[in-house]
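A selection of the complex's chains, in situ.
As written, the chains take the letters A and B, and residue 1 is the first residue of each chain.
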Amino acid sequence: MLHTHQMLQTHPSPQPQALDDVGACIGALHDCAQACTSCADACLGESDIQMLARCIRLNHDCADLCTATASVLSRPSMAAPEIWASQLQACLIACRACAEECERHAPRHEHCRVCAEACRKCEQACSDVLSTIRQ
Amino acid sequence: MLHTHQMLQTHPSPQPQALDDVGACIGALHDCAQACTSCADACLGESDIQMLARCIRLNHDCADLCTATASVLSRPSMAAPEIWASQLQACLIACRACAEECERHAPRHEHCRVCAEACRKCEQACSDVLSTIRQ
């Protein structure tokens, strides 16, 4: 249904070996950016906002980095591999920090539980592409 | 697999009637942003770039607006309905302009054909949410 895989395949200079990982990672990055943006908005509707301030802040950092990383990975010509590597590393760190914070609130807030899941999946997807491009 | 629907459902103040449309629209916006970013990168690898300059420019306008619109729609508290309406309108216009240009190049470039499809789907999804919130 999504066009990501077709877009990567019809590129004049695709990188066949990494194609599946990159496509999956772009999907996970968008999913995580969405979850984080919604989680921040949901937190603002809870009665214990004060407790959730750090969660909201990390949600926004994570969403910003996921969105930027998705754009970079959507240019499969990969003009500078060192940009991919360092940006994936930064994004992975943001996903992990946000996941850890969301997990602390997961018992009380279902949106934090779901968001942590999206962050962990994205952390793993970034790590997978990093492994592929470092080979 | 994506967490969008769960994120919208676990929000403390969801808007049940629009939930499915909004979730589908966010997915279409991310898909379109990805397709446009990849299409621009793909166009730069073709031998007839000169012919594709306007396509690349509209790809970027469309990707920027889809990304921003996806963020706004990911805050389902909808703090200001007038922002949703005007931004969906602007995004729909960008999707249409980009689709029209991509369709002109579709016979020669498969990535333009796929991208046009993603743009048309997103134009429709924006139009659907617009109809819902105007009710």
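Operating definition for what follows: a residue touches a chain if its C-beta (ideal position, glycine included) is under 8 Å from a C-beta of that chain, and two chains touch if they have at least 3 such contacts.
From a predicted model like this one, the values you see are computed outputs, not experimental measurements.
Note on stoichiometry: the full complex in this file contains 4 copies of its one protein sequence, with 2 placed in the shown coordinates.
In the analysis below, only the chains that are shown with their structure count from here on.
Rotation relating subunit A to subunit B, from a C-alpha superposition: 180°, rounded in steps of 5. For this pair, subunit A with subunit B, the centres built from the Cα atoms lie 19 Å apart. Every residue of subunit B that touches subunit A in the complex is listed here, in rising order: 2-4, 6-8, 10-13, 26-27, 30-31, 33-35, 37-42, 44-46, 63, 67, 70-71, 74-77, 109-111, 114-115, 117-118.
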